[in-house]
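For this depiction, one protein chain was excluded, whereas all remaining protein chains were kept in their positions.
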Amino acid sequence: MDMSLTVVLAVNSVTLGGLLFLLSAGFSLIFGLMKIPNLTHGSFFMLGGYFAASLIGWGVDFWSAAFLSGLLVAAFGGIVERLILRRLPGAELAQVLVTLGLSFMVADVCLRVWTGDPIRIDTPSALRGATSVLGVAFPTYRLAISVIAVIFAVALWALLDRTRLGAMIRAGVDDPAMARVVGIRVSRLFTIVFCLGAWLAGFAGVIGGPILSVYPGLDQEMLPLALVVVILGGSGSLLGSLVGSFIVGFLYNFGQALFPELAYVVLFLPMLFVLVLRPQGLFGRQAG
Amino acid sequence: MTALAVRDLDKSFGGLCVTAGVSLSVEPGERRLIIGPNGAGKTTLFNLITGELRPDRGAIMLFGRDITRVPSHRRFHLGIARTYQIITLFQGETLLRNVMLSLLGLSRLRWNPFVRLARQGALIARARETLARVALDHLAERPLAQTSYGERRRVEIAMALAQNPRILLLDEPFAGLAIDERRDVLRLVTGIPRDVTIVMIEHDMDVALDFAERITVLHFGEVVVEGTRGEVVAHPRTKEIYLGA
Partner (left out) sequence: MKRLVVAAALAILATVPVWVGGTYYVNIASQILIAAIFALGINVLVGYAGLVTLGHAGLFGIAAYAGARLMNNGHGHVAVAAGALAVTLLGAAVFAALALRGTGLGFVMITVALGQIVWGVAYRWISLTNGDNGISVSGRPSPLGLSLASAASFYWATFVIFLLAVASMAIFVASPFGASVLGTRDQPRRMNALGYHVWMIRFLAFLFSGFWSGVAGLLYLYYNQFVGPQVVALTASAEALLMVISGGAATLLGPIAGAALVVIMKNVASAYIERWNFVLGAIFVAIVVFMPEGLVPGTARRWRGAMAALRQRAAPPVAAR
């Protein structure tokens, strides 16, 4: 494999890694902190893309569409959390089934509204073309995705580690009963976290649009990637999501290039590795 | 040879140290009581001994054999039995079936997928005997969910005894019992022959002090006082821990 192909693959890997981080950070938050296995997460990603495609079609610019789509998905997520998930605290099987069922319903509705043809989202005009970094030309948009992912990683870390909201989130997770006693509105907090996770997924779906397009089945393709990231990186760990996302991004792209038919199997191997050696994930907390 | 010896046992969860350099040894036939305020690490110590938790450091010896590396479920084949603070028996099953399950655990039969469990006459007879030993055989067909807490505790202890243990670990056996139930359980426990060594965690001093020959006091994961009943009760640190707490 020659050098330029390697570089292209590397760039694509970083891009996919960045997208996966945005997608799985939300999933990891919801799963790790709220203990909810949100199998609707892939649907959030796809919905974000579809919403943005329509918004852009109505003349909204790319970035506003990305932000707004995220909000629409977050709103949907909020409704799901308040009306359904809230009634099932700790009932993990029920949560799995309900989020799974919702993902099927969403997929079907999307198919009806937006039909089965893949929809392309155009790269925002400001970021088209290539940029030269250290003398090498990279597609500007893909660089931008990486930058965005890093910005969000830092922002999320700051939120969790440095703000009162983040402290309340962490407290509410460690001991919801105690947190309530101390005056933290745990249920409102959980809704906020769920909506935040949904927003991130929806936003990611838009950002990924120019590269992946939006099509039926996108949800089913992205969900297991997010799952593998969280299994690898450990749930509830932002750093784990970050590292896991890039590992998956690299494995997927290089795997697909080197062994085109085995992309999924290539993902399988490190997951196997991690599960055997460190079942809580690379950065997860060990079960007590 | 000591029945049970624990040497320099350490266990931490993240930053929290729950067991700090605990060492103790129990002689065969002894009646040892472990006390200490909430959070002292008493149940954790039991969990380390049974292997339900892995220690960060230290060793556990059972009748001279180092069992630190032995998988948890295998330790129960080596002569340990235990009860739990919260009774976790099989709610949907009858008392008889509960006891049968406990007897099955140490028998080769447990891997057999072909024969009918209901036809295993020898096992069923032994189960009835076990219930009879705690005067509960008249309730053999009663679903566990329809028995009183005291009856369940007696069943639980009976199940542990049915495993023919050399060491019995009792974790707060009197918790949640009414006075007459306590009396029944106490009678049961004091009636256990001396070939079974007993280590008990208890909060209820009235009952437990009578039972204990030697006492170990834990505080913040460390052994702070140890000795005969008289020594421990008179010790200034004991009073400090219990009155100060």
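For reference, chains read A and B in written order, and residue numbers begin at 1 within each chain.
Rule of thumb we're sticking to: contacts are C-beta pairs under 8 Å (C-beta built on N, C-alpha and C of every residue); 3 or more make two chains touch, one makes a residue touch a chain.
On a predicted model such as this, the values are computed, not experimentally measured, just so you know.
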Option touching the unshown chain, where A:Ala53, A:Ala66, A:Leu102 or A:Val186 are the choices: A:Leu102
Touch criterion as defined above, residue of B:Gly58, B:Gly176 or B:Gly227 at the omitted chain: B:Gly176
Sole contact to the chain not displayed, among B:Ala3, B:Leu45, B:Leu62 or B:Leu89: B:Leu89
Chain A residues touching the omitted chain (full complex): 35, 37, 39, 84, 87-88, 90-94, 96-98, 100-109, 112, 220, 223-224, 227-228, 230-231, 260-265, 267-268, 271-272, 275-276, 279, 287
Residues of chain B (touch criterion as defined above) contacting the omitted chain: 50, 52, 71-74, 76-77, 81-82, 84, 86-92, 100-102, 104-106, 109-118, 120, 138-139, 142, 145-149, 151-152, 159, 163, 176, 178
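What we mean here is this: only the chains that are shown with their structure count from here on.
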Between chain B and chain A, distance of the C-alpha-averaged centres to the nearest whole Å: 47
